[in-house]
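Submitted below is the structure of interest, expressed as structure tokens.
Note that this is a trimmed complex: some chains were dropped, and none of the rest were shifted.
Every chain is named by a letter (A and B) in the order it is written, and numbering of its residues begins at 1.
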Amino acid sequence: MLRKKKKHHIKIKSGLPPGTAIFTGEVKEEISETTVVQYNEASVNVEILRGDNCPLSSDKEVTWYDVRVLSDVSLIENIGKTFNVHPLAIEDILNTSQRPKWDDYDNGIFITVRALRLDEYNDIVTEQVSFFLEKTVLLTFQEDHDDLFKVIRERIKNGQGKVRQKGTDYLTYALLDCIVDEYITLLEHLDDKIEALETEVLSNSTPSVRSQIYRFKQQLSHVRRAVLPLRDVISRFSREEGEIVDPSNQVYIRDLYDHIVRVIETTEHQRDMLNNLDDLYNSEQSNRANHIMKVLTIVSAIFIPLTFIVGVYGTNFDVLPELHYPHAYTAMWIGMILIAIVQLIYFRWKRWL
Amino acid sequence: MLRKKKKHHIKIKSGLPPGTAIFTGEVKEEISETTVVQYNEASVNVEILRGDNCPLSSDKEVTWYDVRVLSDVSLIENIGKTFNVHPLAIEDILNTSQRPKWDDYDNGIFITVRALRLDEYNDIVTEQVSFFLEKTVLLTFQEDHDDLFKVIRERIKNGQGKVRQKGTDYLTYALLDCIVDEYITLLEHLDDKIEALETEVLSNSTPSVRSQIYRFKQQLSHVRRAVLPLRDVISRFSREEGEIVDPSNQVYIRDLYDHIVRVIETTEHQRDMLNNLDDLYNSEQSNRANHIMKVLTIVSAIFIPLTFIVGVYGTNFDVLPELHYPHAYTAMWIGMILIAIVQLIYFRWKRWL
């Protein structure tokens, strides 16, 4: 269901002092890659760094370090030290099974969220994304190599939207909005699938329907697990009153909060839909079972007595008078047909036919 | 279940800067139509505009712009600019899959709700209606061409009720009340249908009952999804203390709030009723299955042993003494009838007959 990349890490970490930087995700072949975007309203500067060399600051108003692939622990510790990130935050960045959370530190705000998307097999792939937000610097850490923030980077380069005119708080908002948009895409995909399932259940349900319902329930459960704590994070973000978040940007964050609430309501709605579908499917199945049962009952109830009758006249008694009547065979057929007709009328009256 | 008109839009929008005005509903053939009603206690002035020309203000106390069909984005952007509507609000007006919400802006209040009604096939048709409420101007945006607010417009023209004596806040209240009345109509329709279902289940349930229960559950789920956030919107409206909402109108808004709560309680009650009906239906079905089973068991249990007996006397053994007794055949019948009677008494005692 979920590409597993976070097993057993606690056992490794268990007993180590808090704040120890250990990467707990799946170690991959890709090396860490840092993209640095520096911009103000007038100009943009994009640089890609590979490996350990941590760049200096510049004269631009906003500097955004985006680290992808977290396997290089020393790089991240290095960045952490440069920008005074608290060791507990560094630990949280590297421990990739965090729940979404918001932490205030003296020199900045730390946010962890989970990005979700569907892979080519329609399985949910999950990835941890962390933000460390200071007045002029934003650090982001993506667990995987694929770039979630490409669109935003393009927008900054082309000067689209308001990102270039605003600070790190608006940039954070825009990046989070990006992630939440992915949730909505995912849920709309689920919506289409659930609708297709509904048609299938109502017309002609196959046993595979049940495991599909199960699979969607599990997927919804994973989405909820990522989104429910995110609501609290964004709610906290929208109430932030400090020097980092500009009050004029609150309206955007509130809008983001509305999106999150919509996502949560959609998951609840879909869960309801799936439960209803499940009930319907089970009911359909038991209807089919009853129908099969009825066929068995009718066939048995009609033919078992008739077989008994012919059995009677198959006995070899010396004295069995009916056998010698000239029209006995015809009479037996008439009797048996009458019995069958009476039974059919009874079943019809019982509405089993 | 729901006429679908809001699919895939996020994929299109995804990655665009916030505040970009894009219509995400179903594009229809009808062109946008704006009805402007300007009134004070003394006189009314109604004008219908087609297309892009946005009318100037007047000397009347209240000006109400009602735009129907949202396909003409430039018209709506134009109106937005004329009345200083925030770009995020414009985006919300055009994105027709919003959840009901309340937003405070510096120059006005923005409200989005969902209107629900039943079409000729008893399917729920949903439509997004947005309000932008300023001191003397009210803008409303209906997604579809059919006019939800005809009754209110008539009332304004004829001077019925208090609308003419009051401001934009009372007008907003009256329009929202209109939408909520539609909910109640819809739920009363459901009430009648559920009652009819109850009778059907108790007397003689057919398999179609189950899919009807399913359908009503889905409909209720859609109603709840529209109404639950609306409660918060109206609650917020009833607590609004600013220059736009006059304290003397609070009593009406509180009454509207009571209606919403009643709608919610009714959906809960109906959900309960449907769940109970569902249980009852399943129980009835399994009663019927048990009954069919009993018939099968009784017929089989009586005739299978008898068939065995006649089978015994159908064997061709050289030495089978009973066959040669003169009254053997009669004795066999007596024995078989006795066995059948004993079984019938046993089934009677077990209350299976």
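Keep in mind that, in the parts below, a contact is a pair of C-beta atoms (placed from the backbone, for glycine too) under 8 Å apart; a residue touches a chain by one contact, two chains touch by 3 or more.
Computed from a predicted model, the values in this text were never measured in an experiment.
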{"item": "Total identical subunits in the assembly as filed, 2 in place", "value": "5"}
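Here is the rule we go by: only the chains that are shown with their structure count from here on.
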{"item": "Subunit A-subunit B separation of Cα centroids, rounded to whole Å", "value": "26"}
{"item": "Contact footprint of subunit B on subunit A as seen in their complex", "value": "151, 155, 160-163, 174, 177-178, 181-182, 184-185, 188, 192, 202, 251-252, 254-255, 258, 261-262, 265, 269, 272-273, 276-277, 279-280, 283-284, 286-287, 289-290, 293-294, 296-297, 300-301, 304-305, 307-308, 311-312, 314-321, 351-352"}
{"item": "Footprint of subunit A on subunit B - complex, ascending", "value": "7-8, 10-11, 13-20, 86, 88, 98-99, 101, 103, 105, 204, 207, 210-211, 214, 217-218, 221, 225, 228-229, 278, 281-282, 285-286, 288-289, 292-293, 295-296, 299-300, 303-304, 306-307, 310-311, 313-316, 320, 322-324, 326-329, 332"}
